[in-house]
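Every protein chain except one is present and positioned as in the full complex.
After this line comes chain A, so read on.
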């Protein structure tokens, strides 16, 4: 499975595949394929004329729901509207490109006009098009208000070129007249839909707008390269070797990973406001900031205190927890480890120019012979740190800090959780929010 995935990635790399557009084009192609259950494309009789090659919006919505496994009609309409907005399918009687779930008629866009061809039509092209439209005396081809405004603006902008534009328009009209009537109807509508994408109705989303970070690569789509068989064989062998290397690496079993992720979410689910409603209320929903006021106060809630017991990181992360932890250790005259850890954290937050001074200060207070708050490092770490101090930097005490962290976790932190100070905080709130019977059962359990 991994192997096929990499072959596909390789193809992407060679520029053969370009994600989103390819997927839409595939959907559109399938939709038009009557052999494989596409939408029914019909010619509809209307008064004295025929409307060639149309489908209804309802048919498109139904097809999307069936073929893309969409349960919700609203979702299918939304997706269909986006496909229309991109210009792959369009309403024959509207400039606004959106999909309606009813009998409104739509036509498929010609692949020639698809966005994947990287069209970047110029204003002169648009001017020629609008000019051409005014030459065609058909009611259905009359310019909309915004189009008339656009034309007026273009006439002013291209005043000097206008004769050339006019000539181009005339030439196009001449060619168009030679085409079959039905064919012209279809082509005219497709050309109009093309401009509805590239010069949208004011107020509509312009779907040709691009993310500037992706623009550069769009302009240089990589050509498909022909690759020799021997290259493919080497490529496959390389990937097998790589796969084996991955297997050999000391990795945690998938089942253990899944269990670990599940355990974490289960532990924190009561703190997740999206799953367990926040108490007293979610400020965004109730418009009452009480929750935040409570959190700002120095009195931690029982739920907050409970969280400190999950891991030492939780105590260190919470300023109130950190303060409680420090106070407890100070009461036991064993706070030097935590203070060292905090000092090193602080060192890493300093601007570069202050680093050397801080390194020296930390050395003097915690590590120098006869230091006031001497911490207990094993000789190896001490040696290494002494060396590091000679070239002071933000990571001078990294190894020492790691060692002290592990020590605190197994010693200081464990003692803190067992301490009266912590237990009182943990149970104090329970006394308030829980009835006497409940309290009895909690204490004995």
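For the reader, a short list of remarks on this structure follows.
The rule we apply is simple: contacts are C-beta pairs under 8 Å (C-beta built on N, C-alpha and C of every residue); 3 or more make two chains touch, one makes a residue touch a chain; residues count from 1.
Quick note on the criterion: contacts and distances are computed from a predicted model.
When the unshown chain is looked up in UniProt, the name that turns up among "NADH-ubiquinone oxidoreductase chain 2", "G protein subunit beta 5", "phenylalanine--tRNA ligase" or "SRP54-type proteins GTP-binding domain-containing protein" is "G protein subunit beta 5". Within the full complex, the residue among A:142, A:378, A:402 or A:424 touching the omitted chain is A:402. Only one of A:156, A:213 or A:390 touches the chain withheld from this view, namely A:213. Only one of the listed residues, A:265, A:303 or A:364, touches the absent chain: A:265.
In the complete complex, the residue from A:255, A:372 or A:420 that touches the missing chain is A:255.
Counting the whole complex, the residues of chain A in touch with the unshown chain are 1-2, 5, 8-9, 12, 17-20, 23-24, 27, 64, 68-70, 72, 74-76, 78-79, 82, 205, 209, 212-214, 217, 237, 240-241, 243-244, 246-247, 249, 251-255, 257-262, 264-269, 271-275, 278, 282-285, 289, 291-292, 295, 313, 316-317, 345, 348-353, 394-395, 398, 401-402, 405.
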